[in-house]
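Next up is a structure, given as structure tokens.
Removed: one protein chain of the complex. Kept in place: all other protein chains.
Right after this comes chain A.
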Amino acid sequence: MTGTLPEPFAAWFAARGWTPRPHQLDVLAAAQAGESVLLIAPTGGGKTLAGFLPSLVDLHANPRPGMHTLYVSPLKALAADIARNLTRPVADMSLDITIDTRTGDTSGERRRRQREAPPNLLLTTPESLALLVSLPDAPQMFASLAAVVVDEVHALAGTKRGDQLALCLARLSTLAPGARRTGLSATVAHRQPLVDYVSSGTPARVIEVTGGAPPEITMILPEGRLPWSGHMGLFSAPEILARIRAAGMTIVFVNTRAQAELLFQELWKLNDETLPIAIHHGSLELESRKRVEAAMAEGRLRAVVATSSLDLGIDWGGVDQVLQVGAPKGVSRLLQRVGRANHRMDEASRAILVPANRFEVLECEAAILGVAARELDGDPPRPGGLDVLAQHLLGVACSAAFHPDAMFAEVRRAAPYADLTRQDFDAVLGFVEDGGYALSAYERYRRLFRDSEGRMHVMSERVARTHRMNIGTIVEEPLLKVRHVGRGGGMLGEVEEYFVNMLSPGDTFMFAGRLLRFLRLRETVCEVTDGGGGDPKVPAYAGGRMPMTTNLADRVRAMLQDPATWHAFPEPVQEWLRLQKARSRLPGRHDLLVETFPRGDRWYLVAYCFEGRNAHQTLGMLLTRRMERFGFQPLGFVATDYVLATWSAREPHDVARLFEQDMLGDDLEAWMAESSMLRRTFRNVAVIAGLIERHHPGAEKTRRQVTVNSDLIYNVLRRHQPDHILLRATRADAAGGLTDVARIAGMLARAKGRIRHMVLSRVSPLAVPVLLDIGRESVRSGESDDDLLAEAETLVAEATGTAEPPPFRPQRPAPPQRPRPDRRQGRLFA
């Protein structure tokens, strides 16, 4: 269906020495036929231009006022960047087209102008779109809409932000029935849900760009010894620095913010030439992130140490190579990161993996094979969240009264809600209306009322104002600002409240690439000054770690079992595996290797499950409960991405029975009831659904006092109305988080009758890494808060001499020896 480009566009392309790519012309032809399109292309494929070209061509042929195209991106920065890039061709060709952005940063004055005279092309985010949809003039504003372009669909579909956007798109289909949609996506594992997401009425046409040079991915190891454990990769700092020196511009991706801080520090200790190396992660003050991004764009940096904060976003162009320090965790994630280098489709992206320990060498190799095989991973999108629906329904009511029947039909046109039942819809609407509580005396308090024709109206302007202040589906941990009170001070960024609660005045910690000393907590600001010496604490950000994907785990298992593939590994790894084979056995692809051995005065049990850290955490809790019942006196456990290790006072035996599938019965129920996971999930649901307000008009200062802690609400609601719609939404969400349990169930079923129990006299080579992790990892999820308090109380009693210490304390490995030149920190780029 490839056509040609009309003038003046053809001339504009030619003047640049460009030829329109086939997929750009295909998208144009489809758009001119009024079809919706899902364009799947790798980064650097000219996707964004393909998305906008039909709108530019149409507006050139038929110039008209009013909003023509709405572009939605998951990132504010991306919207702003695209707006800049579009201004160029529009100016070059003297097109009579107006362009503007609308995000949380847009000034009140500009917002007003946009409402009076909407631009032809409006670039925005899902949250800002939800706000626009809740305004009384939304029907007029969107009536002229001809196209919606959704960028990075793959990053939105399946998330709550994606649910919100899908509902807003369904709303737009009602307000502007003729508007077509274009979805822009990277290659994904599950395609059909994305097609459904973009479709409006008739199925969207899929246009896929294949080919492009495959990425070149290699691995580097630290010189000297290959670490047995640890996830930070600090040993490899000299090699990382050498690679930075050898290339123009490098992004050094890491897995957690803590790792970013530590690695950044380590690189600057060695950085004798003071190469401009910066740090970028989500906790840093927006201004400092913007400074780093600007310096990158201008080519003033040689390297940026970054977390997922740079995974998506602006096409930097000048990035020559990408380093991934630490485990890649998944093939799709690695490809996304690799794609940040060299945004030209016909050239290969270069990436280097830097494993932090032996197991990560296996994982890196598995990821390289996975990339070569184009074996993408990722969970299929789940049904849309009921909490998001609640927020949306109130938003629509704030714009205009609606009839429930019509609204139900509209909502079901959004792909994530295609299977929504009328019963659930009515329950959500009931919640929005008056809380939906089974207590009739409470119905006098309400947010919506019904008129005589059954249409729903918002109760008051105050309800609408409060709603608009609380739009959004990203619920953040409670954060405290970090302020430097010394010279050259100012806001440095934000840290989690719980981390500050762990600090005493005088404690030092690493943040924003600097060593800081905690002075005091003043209201919601954590005041700090420059740190001197001392052993710094590092913020261990909650949720910073993601587990390895199932596909990658399968590959690791397959390689372990097949010595013919070992030649790909460095010699120390090969030797390690040979030793394991000689002393114990290798974990097989379809069995479950369980080793037991004594060490010190403890018995250890190590299970090689390869199901990811989160699943192992849950399994560890279930298994230790069971060991308790079996009389083995378990004392603790530690989980990594690869294995689970428990230690106990008595020797575990009858291992096959220990790992029977009934483990997931009563123990799981008991654990779920106590689990903090459901409470956390409830908090998110309650905030998104609007039960707990993040912002209240005129009450910003006293917000902490006016909001009721979600745990307290959860306790009361669970006891008095266990089937309340928000609790059902919580359980549905948690079921997503419980894919861990599904992984355990699958593993137990697979291992049934295939448990290889090795009774050893001492630790096996493969078990060394996890034993080294003992004492370094927190074992949070398995224990109740009461257990933790009891332990802390006992520890203090020991420290003050009122109780005997336990006899056993595992040793930490000695820190690496390395000359440390006394350098100033890289403050300029922090």
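In this text, a contact is a pair of C-beta atoms (placed from the backbone, for glycine too) under 8 Å apart; a residue touches a chain by one contact, two chains touch by 3 or more; residues count from 1.
Keep in mind that, in the parts below, contacts and distances are computed from a predicted model.
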Chain left out of the displayed complex - its UniProt protein name, from "succinate dehydrogenase", "VWA containing CoxE family protein", "Ligase-associated DNA damage response endonuclease PdeM" or "ABC transporter permease": "Ligase-associated DNA damage response endonuclease PdeM"
Omitted-chain contact residue, chosen from A:546, A:713 or A:745: A:713
Sole residue of A:213, A:579 or A:796 that reaches the chain not shown, by the stated touch rule: A:796
Option from A:123, A:305 or A:691 whose C-beta touches the chain left out: A:691
Absent chain, residues of chain A that touch it: 431, 434-435, 437, 439, 441-442, 445-447, 462-463, 466, 498, 501-505, 507, 520-521, 540, 691-693, 704-709, 712-713, 715-717, 719-721, 724, 778-780, 783-786, 788-793, 795-796
